[in-house]
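Below is one structure, written out as structure tokens; comments come after it.
All protein chains of the complex are present and in place, except for one that has been dropped.
Labels run A and B following the written order; every chain starts at residue 1.
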Amino acid sequence: MNWDWQVFCKDTIDGNMVPRCFGGAGDITYLDWLLSAWGWTISVSLLALLVALVLGSIMGILRTAPHRGLVLLGNAWTELFRNIPLLVQIFLWYHVVPALIPPLRGVPSFLLVVLGLGLFTSARISEQVRAGIQSLTGGQRMAGLAMGFTLPQTYRYVLLPMAFRIVIPPLTSESMNIVKNSAVAFAVSISELTLFALQAQEETSRGIEIYLAVTGLYFITAFAINRVLHFVEQRVRVPGMIGGGG
Amino acid sequence: MLNLDFAFFTPAVVSGYVLKGFVFSLQLTAIAMLGGIALGTVLALMRLSSKPWLTLPAAGYVNTMRSVPLVMVILWFFLLIPLVIGRPLGAEMSAIITFTLFEAAYYSEIMRAGIQSVARGQVAAGYALGMSYGQTMRLVVLPQAFRNMLPVLLTQTIILFQDTSLVYAIGAYDLLKGFEVAGKNFNRPVETYLVAAVLYFIISFSLSMLVRKLQQRIAIIR
Partner (left out) sequence: MPMIEMKNVSKWYGEFQVLAECSTQVEKGEVIVVCGPSGSGKSTLIKCVNGLEPFQQGEVIINGISVGDPKTDLPKLRARVGMVFQHFELFPHMSITENLSIAQVKVLGRGPDEARERGLKLLDRVGLRSQADKFPGQLSGGQQQRVAIARALSMDPICMLFDEPTSALDPEMINEVLDVMVELAQEGMTMMVVTHEMGFARKVAHRVVFMDQGRIVEDDKKEAFFGSPRSERAQQFLSKILHH
């Protein structure tokens, strides 16, 4: 087969080749579109990751609290968002939630997708945070309390600093998953990479080149997140622990 | 506040729109699970062999599949299969092939961990009894690996079942599609999506409860 990478230099409206590949003054090439779609993928992923980390951590912590009601709340949250397919959850946020809660009607679909993807992922993160805290021996909790720390202080100074170090590796893979899972946003017309792939493939019939570029950008994004978190993992290593420096 | 009205969900509507999609989702899940586990086991054995010409392709395959979004994998296969076989293939058939090959990558990682969980002495014991490599694997190692990993394999299958909804990208008629079409035809999208979510939840949740029970039982037997 023959490649035609120049497809990215074409204008998206008239299909003419644009010199230097970047459109200007109102013209958009497929390359321009691809990069903007990449921007949407990155924005959706990072914002959803933020939502997922905050809510997932809170729910994970609640599930380890010595209080039946809080544990129940954390468990229910996790089961709810873990057992409905992501795409269905995205549809719920897009079609159902605004219909049931009128004030949400004006919210841009971008934010709804961020919420949907974020809550879906928060269930997985809550599972990891819970496991991380429970992997610490009960003695650490007791030692904190015995020093006169209140329960929140024991979490803040004793349990969470270690638990978060332990869960960085699974959190890394979950963060890479969020980039991959952000692809479902195409279904509610967010102009991200997968929607670009579908539409540009249709318009140009150069599916392989388009898909290769999109797949490559997903890969680069996930890999970048992996490197950043790997760096964090190295930085917070505890001397004297397994795998720790010094 | 919107008035929800589920009255249009008559048995006729269910069997006319939803059932067909439901059957396909279950078929897709079952085939991709069985095919994926079979292929995944082969991939796992390849990765655990000592020959680079077996390890490298298997590792490359698994890592590639795992680093691409499933939706993109679905689109890739939908684009490539017709080019390879020279004629168009329906979305449903394409989905079955895609999911089998895609899930194989995930099942293979589970099987690899399962095989590694079997004590090394077991392999030695198999050889000591005069068994060949194939016999040792088939009769000694794999049965134990399957048992150890059964809960994880089933958990992956629950994820697979949820992921089948992504065939939306190529327009295959699955459970979610069934609900969506019904919702459009009766102009009741809110209700249909709600019911779809509840149904998916009930199925996935009860399956994961079963897996948890199974896990406890296996833990006791061990």
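The criterion applied here is as follows: contacts are C-beta pairs under 8 Å (C-beta built on N, C-alpha and C of every residue); 3 or more make two chains touch, one makes a residue touch a chain.
Keep in mind that what you see is a predicted model, and the values were worked out from it rather than measured.
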Contact list for the unshown chain, restricted to visible chains: A
Sole residue of A:54, A:76, A:101 or A:142 that reaches the chain not shown, by the stated touch rule: A:142
Kindly note down the residues of chain A that lie in touch with the hidden chain. 137, 139-140, 142-150, 153, 157-158, 161-162, 165, 238-241, 244, 246
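Note that only the chains that are shown with their structure count from here on.
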Just how far, in Å, is the C-alpha centre of chain B from the one of chain A? 22
Which residues of chain A touch chain B once you look at their complex with the stated criterion? 79-80, 82-89, 91-92, 95-96, 99-100, 102, 176, 179-184, 186-187, 194, 197-198, 201, 207-208, 211, 214-215, 218-219, 222
Touching residues on chain B, where the partner in the complex is chain A: 1-2, 67-72, 75-76, 79-80, 162-163, 165-166, 168-169, 176, 189-190, 193-194, 196-197, 200-201, 204-205, 208
